[in-house]
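Take this structure, written in structure tokens, and hold onto it; I'll ask about it next.
Only one protein chain is missing from this complex, and each of the others stays in its spot.
And then chain A:
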Amino acid sequence: MGVQKDRVKFNVGGRRFETTATTLAIAGRNSLFGAMFDENWDMDPTAAADEHFIDRNPDCFAVLLDLLRTGELYIPPNIPERLLHREALFYGLSDHLRAAKWGPFDGNTLRLSRSIPGRAPGDGTAIRAGPDGGCCVAHGSMVHVYDWAMEEHPPMNLDYQRVNDAVWVDSNSIVLSACERLGRDDGGMGLFNASTSELKYRFHVTHDDQVKSFTGGALSLNYSDYRLFASCRGRSNEYGVGVWDQVTGKQVDFFYEPPGWSLGEADKLQWLHGANCLMVATLFPRKDNCYISLLDFRDKERMVWAWSDAGAPVGDERRVRDAIAMEECGSICVVNEYEDLGFMDLRRSGGAMRWRSRSRLMKGKMPDEPCYPKLALHQGQLFSSMNDTISVFCGPDWVLTSRLRNGYGGSICDFSIGGDRLFALHSEENVFDVWETRPPPFM
């Protein structure tokens, strides 16, 4: 048997480890090991006599070395995750750790990973998933930010201005919209650093070349040409949808609300990439009627599709509580307060709603503090929250294929999908759940 040439010896915090240069190479050039054994540093990893000392925790090193060896993460019960994250950050192995923790998102294989309790009871406004596994929770005038390891960063405090919506621009920046308070020129929208919570930029609205204060409502981003959209309510009836360039931060457009319609108080904005237009939905109970429209901002501003229940006799079963555009199917999906789904054809304006009565049974056994249903769409899977459960619908006929339920925290007031994770915010306890898919099996 020949002598194995690529053996490497470590002494980590007093404990000896032996591994191979091949295993360490998996860590990549952008890690401590990659740098340490680069030829520049002239350290021969195979010099058998040499033992490389590292002044770190040996238990964590063992876990991370195992991760490099097998690609699988196993955390012994005596090691807190937080500790492991810190060590991984030191070695430059955070990406390895994160990749091993959860797999690609699939609504049908989600498992509850953690429940993070909030600081105050109930009444959260919104939860938004970040692009790399973190999330932010808006609660009154506070926004709490968590990174992928569920470490909380310094919160954003807007000082008496209630936050209406939040959107992640990238993994390090969040745009918040807030209510304007009477008598003060504040509110509006700002860009915040997610890790330091500093305000980096304020977005302004100008009407007739004059900067005006406003209340920022629902937000949406167009990632392909860096546009930011927000529903805006100005003080002198300047209602509508504002458009900003994300790069320059300058306002580039404003779609004024036409009479008899609602844009400025919208509950939801959604950019449709293929159709190149923006869906604006204002829903009951913010207004007495529901208004859903698609706006086209190219050349001349146009409302290319519109639907409203104004004028139609509407019972509670027909009240739209949330809406989502599904470009692949060319339709808009809506939900009522009994979690019945309804569909409308996007290709024809003024078409009728097709309701799918599914759960009239729910009537009568509503919880004390009901939450209105919310919808989300992710890679062809439709998600709808109702009370304390999230339902997953799949396939062309939207068959219910999974239900996500956690017995604790009461009704779900908002949920969000991103970074291969699903976050659900409960209304009673202000606790939020993290759902993720297991890494694929090894066999």
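Please note the rule applied: contacts are C-beta pairs under 8 Å (C-beta built on N, C-alpha and C of every residue); 3 or more make two chains touch, one makes a residue touch a chain; residues count from 1.
FYI, contacts and distances are computed from a predicted model.
The unshown chain of the complex is recorded in UniProt as "Cullin family profile domain-containing protein", chosen from "Vesicle-trafficking protein SEC22b-B", "Ubiquinone biosynthesis monooxygenase COQ6, mitochondrial", "Cullin family profile domain-containing protein" or "Glyoxylate reductase/hydroxypyruvate reductase". Here the missing chain is touched by one residue of A:Asn193, A:Ser349, A:Thr389 or A:Asn406, and it is A:Asn193. Summary of contacts with the chain left out: across A:Arg7, A:His52, A:Arg181 or A:Lys287, the touching residue is A:His52. In the full complex, chain A touches the omitted chain through residues 30-32, 35-36, 38, 40-43, 52-55, 89-90, 92, 172, 193, 195-196.
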